[in-house]
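Report on the structure given below.
All protein chains but one are shown at their positions in the complex.
And then chain A:
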Amino acid sequence: MIKAVMMLNTQGKPRLAKFYDYMPVEKQQELIRGVFSVLCSRPENVSNFLEIDSLFGPFSRLVYKHYATLYFVLVFDGSENELAMLDLIQVLVETLDKCFSNVCELDIVFNYSKMHAVLDEIVFGGQVLETSSAEVIKAVEEISKLEAASNSISLVPKSVSGWRGR
């Protein structure tokens, strides 16, 4: 099972962090810092794998990939295959690249909900759900189309007192 997906920039700032088991905010921060300190101490041209049971408990492993200013990180347990997880990062990045045409760090920050929509299509409740970036994009586009349609309605400012009253 996948335990966490993280995107950190090279300064250690989290750009996206999703934990598939609940963690209190402080614990999340601690883990993010821990992961980053391990990552930045890794030399170049070494393997993309890390055994990280000190942070995430026994048998947990981490696969990371470094793209430009971002680290993509997957943390998972013994029931996943490291090489496959590396490819899952590839799927994620490919998908984002297609979504945002040449994805960069800023896209990720400003499209928080879309990022999560993409991620939710790929990883669902800690399990790999879809690995074809074309399928993911199709699903995400369907969502955005509907959202765009509904967005145009909500653009009209209106009183929400009735809504608040619920």
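Note that a residue touches a chain if its C-beta (ideal position, glycine included) is under 8 Å from a C-beta of that chain, and two chains touch if they have at least 3 such contacts; residues count from 1.
Just so we're on the same page, contacts and distances are computed from a predicted model.
S.K.: Pick from "UPK3B protein", "Large ribosomal subunit protein uL13c", "AP-4 complex subunit epsilon" or "AP-1 complex subunit gamma" the UniProt protein name of the chain that isn't shown here.
M.R.: Cross-referencing UniProt, the chain left out corresponds to "AP-4 complex subunit epsilon".
S.K.: Can you list, in ascending order, the chain A residues touching the missing chain?
M.R.: Within chain A, the residues that touch the unshown chain are 1, 13-14, 16-18, 20, 22, 24-26, 28-29, 42-43, 45-51, 53-54, 69, 79, 81-84, 86-87, 90-91, 104-107, 109-113, 116-117, 120, 124-132, 134-135, 139, 142-143, 146-147, 150-151, 153-155, 157-161, 163-164, 166.
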